[in-house]
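Only a single protein chain was left out; the remaining protein chains are all shown in position.
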Amino acid sequence: MSLLEVTDLSVVYEPHGAEPTYAVRNASFALERGEFVGLVGESGSGKSTLGFAITRLSKAPARISGGCILFDGRDIAGIEAEELRRQRQGGFAMVLQSGMNALNPVRSIRNHFGDIFAAHGHVPRDKRRARARELVEKVELPASVLDRYPGELSGGMRQRVSIALALSLEPQLMVFDEPTTALDVLVQHAVMNTIRDLQRAENFTALLVSHDLGVVLESTSRVMVMHDGEIVEDAPAAQILHAPQHEYTRMLLSHYADPRAEVVELPGLAVRGATIETSGGSVAVPSGGRAGRLAHSAIVVDDVTKLYPPPRRGEDPVTAVDHVSFTLEPGQAMALVGASGSGKSTIAKLVTGVERPTSGSVRFGDDRVETLKRRGLRDLRREMQMVFQDPYSALNPLNTVEYTLTRPVVNYSALRGVDARRRVLELLTTVGLTPVEQFAAKLPHQLSGGQRQRVVIARALACDPQVLIADEPVSMLDVSLRAGVLALLDDLRVQFGVSMLYITHDLLSARLVTDHIMVLNRGRVVESGVTAQVLRFPKDAYTVELLDAIPQPARAGGAA
Amino acid sequence: MRYILRKLGLLILTAWAAITLNFLLPRLMPGSPADAALAKLAQAGPVSPATRAAIEVQLGVPTGGIGSQYVQYLGNVVHLDFGVSYTFFPQSVSSLVTSALPWTLVMVGLVTILAFVIGTLVGVLAAWKRGTWLDTLPTLSGTFTSAFPYFWTALLLVFFLGYVLRWFPTSGAYGASASPNLSGTFLLDALYHAILPALTILITSLGGWILGMRNTMINTLGEDYVTFAEANGLRNRTVALRYAARNAILPSLTGFGLALGGVVGGSLLVERVFNYPGVGYLLYNAVTNQDYPLMQALFLMITISVLVANFIVDILYGFLDPRTRR
Partner (left out) sequence: MTTQAMLPESTGSTPSTDPATVVPHLRGPASPWRVLTRAVATIWSNKKARLGLVVLGVFVLVAVFAPLIAPYGASVNGFGRNQPGSSAHWFGTTAAGEDVVSQVVFGARVSVLVGFIAGTLSTLVAVLVGLSWGYVRGPVADVINFIVNLFLVIPGLPLMIVVAAYLRNGGLPIIILVVVLTGWAWGARVLRSQTQSLRGRDFVTAAQFAGEGSWRIVFREILPNMTSLIAGSFFGAATAAILAEAGLSFLGVGDTTTVSWGSMLFWAQNSNAILTGQWVLLFAPGLCIALLATSLTLINFGVDGLSNPRLREGAGR
């Protein structure tokens, strides 16, 4: 008998005063004892809803509208609250997406364990201290965390604590809902390793819910692919990787590549060989676009250091950027890569004049960026524009696309009225948002994430800048949308002849759209050079570590 | 410890600002409050030079250096020397304030704490049982009663429970024949007299606490740590109290500190209706008789009391939230 058998499960969302929508439709699957299964899908696919439903955590407005969930031979879809509560010990546990907020900020970690032991009484009173200690050690934390409060722990530590708490229930089934999404790349990798090791050691059944097919393929032995509320494919990991049946699975897979490979290719993105040299020239201008003015000023960052005041009194100041020097030649595309806290975003702020360096200088053409005042900054920004990370926060929800694009045109050029509007429509054509008249009138919430990011790019190009600073422009987008936005960015850069500083933690995208790369660790440049060269033959240990943290679908079936 | 010191520093700074405001207020007003006060005082009896000087410093005279007045004023405040009342001549202002303050502090203070505690508990229950009658009933009636003017609630209670049903006394803090002492009989009598004013404050302020707590509690119920606690099979009581309510109480407590001024203001009106011998009633008398020295001193005392209460709330907050301890 399977541990979990789900038949025809449907979950409906019934928001107040709106039409109900089905987030999960007739899902059927089984989990065998000791199996590690992945559940993959993009945002809105219903994967998390399904994860919540099988652990009976669905809350209004979500409701299980039909089907049955047999856990260990018993239907848990309809059992009442107190019975369900007791089932959770020795039954099914859940680790939530945002481990950051899964812990009660006013209770110590020890009390969190104490609450669980008290609720189920499965650990005798005199053994509780020892058991809590043993559990945190299992997730590779020192016993001293037990006396800390959640606010005193890092994100990775908190997520480990919540894994230990779920483990303290001694569950037969553990559901991990995007357990590493909110964490930094290297931490993600380490936490996933812990989860894999634990699953093997404790031999519980595990369901890993994730948007990242790479992570899932690397960890699990069987993968279910979800799309639009339905499970479209359910097969062993190796089969998903080598012989995917459903077209959606194939599409997802096509967006994975190894940045270390000789040739890296994604759908719609040009092949980039190992020896591509910097090319600053413009290419043919497509209809609707216009000849760009070639970039002619270099950004020269010279021995720049940035210190931030200490977070608490009596501590040392934080060194965000530590003696960094580089030059971004006109027309060049350079990647700044590193984990969070490596100083890459601070460099972007220093280059754009948002922050001033503690020492060293930033030059753009003849300007000393760090000395610019209000007027000078405005002139600088005519030449230097940003593409933001989060397309949901980068557009004012109350302004139409047309208004958003008109403002830089009006502020930075002599175009007014009908001419300005013509320019706006031209920009929309350039970023592929057609029919332009229709998109011009839309508000951000009427656009998809990818479309929003195109508007953000169009806005950055509106004043015909020389330099684009792109800060993780695709990290918030679904995998299937990333290639399109990256391709657009790359095409436009070449076509308009602008230079680009591309900031990312994602080495694959860096490989695809840049010629040069700088790897940052704790504010220092540890390695730099031609992108393909550095990624294929990394010299620094930190670069290797970053590369190793990338999930490799090719390692599929690792848990089998 | 650092937190407490910081809050203490803030308290002193705010108190200083309030004292200064009190100093400036009569000086900013058109006409000359000091002259008016001295004229009134002269009607009541002979004015000694010392009294005259005290009033001039307190209310401001058109001539004289404002700097030296300010220094002298601060000195007077520290010594609680606010001059002489001419409504209750020749009693000193500070003795009047001292005899009125306990009544207000005990009655209003206790009821306010009681209302906050009851309101918070009802709010927790309403949010936990969201959508049921346990939610709808207190929420709706709370919305309505919190819009009541304090004095109107007081008038209604006086009329129905006092005059029509004759259940409770309608005036004063103790029976006409009694004199304040600490005997059991007197305390019982005082309690009996305090019921209606207390009930007024309770009814009128309860709604605000219920609504405030319910709303923050509904927010914390949506937090991940509550979902995770449920996923771990904690008992309902634990989830509701130690996880959701325990966190919801923090913003609620901040709200309590800030709303305190409003409750104190409202209770002044209540004292007027019941002729309750606290600072509110005294302030009313001072205002109607244009007894400026008394008025100024009372305003200062009320403000300082609210500031101190806020400080206590801040300390309590620091005690309840481990994040402030770092």
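Order of writing sets the labels: A and B. Residues in every chain begin at 1.
The criterion applied here is as follows: a residue touches a chain if its C-beta (ideal position, glycine included) is under 8 Å from a C-beta of that chain, and two chains touch if they have at least 3 such contacts.
Keep in mind the model is a prediction, meaning the values are calculated, not measured.
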item	value
Contacting the left-out chain in the complete assembly, out of A:195, A:420 or A:507	A:420
Hidden-chain contact residue, picked from the options B:102, B:172, B:261 or B:322	B:261
Contact with the hidden chain (one of A:395, A:474 or A:549)	A:395
Contact footprint on chain B, counting only the chain that is left out	13-14, 17-18, 21, 25-26, 29-31, 33, 143-144, 146-152, 155-156, 158-159, 162-163, 257-258, 260-262, 264-266, 268-269, 272-273, 283-284, 286-288, 290, 292, 295-296, 298-299, 302-303, 306-307, 310
On chain A, residues whose C-beta touches the chain left out of the figure	17, 352, 354, 378, 381-382, 385-386, 388-390, 393-400, 402-403, 406-408, 410-412, 417-418, 420-421, 441, 443-445, 456, 459-460, 462-463
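Criterion: only the chains that are shown with their structure count from here on.
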item	value
Euclidean distance of C-alpha centroids - chain A vs chain B, Å	51
Of chain B, residues touching chain A in the complex	223-225, 227-236, 238, 242-243, 246-247, 250, 320-323, 326
Touching residues (chain side chain A, partner chain B) in the complex	55, 57, 59, 81, 85-89, 93-94, 96, 98, 100-108, 115-116, 118-120, 149, 151-152, 162, 165-166, 168-169, 312
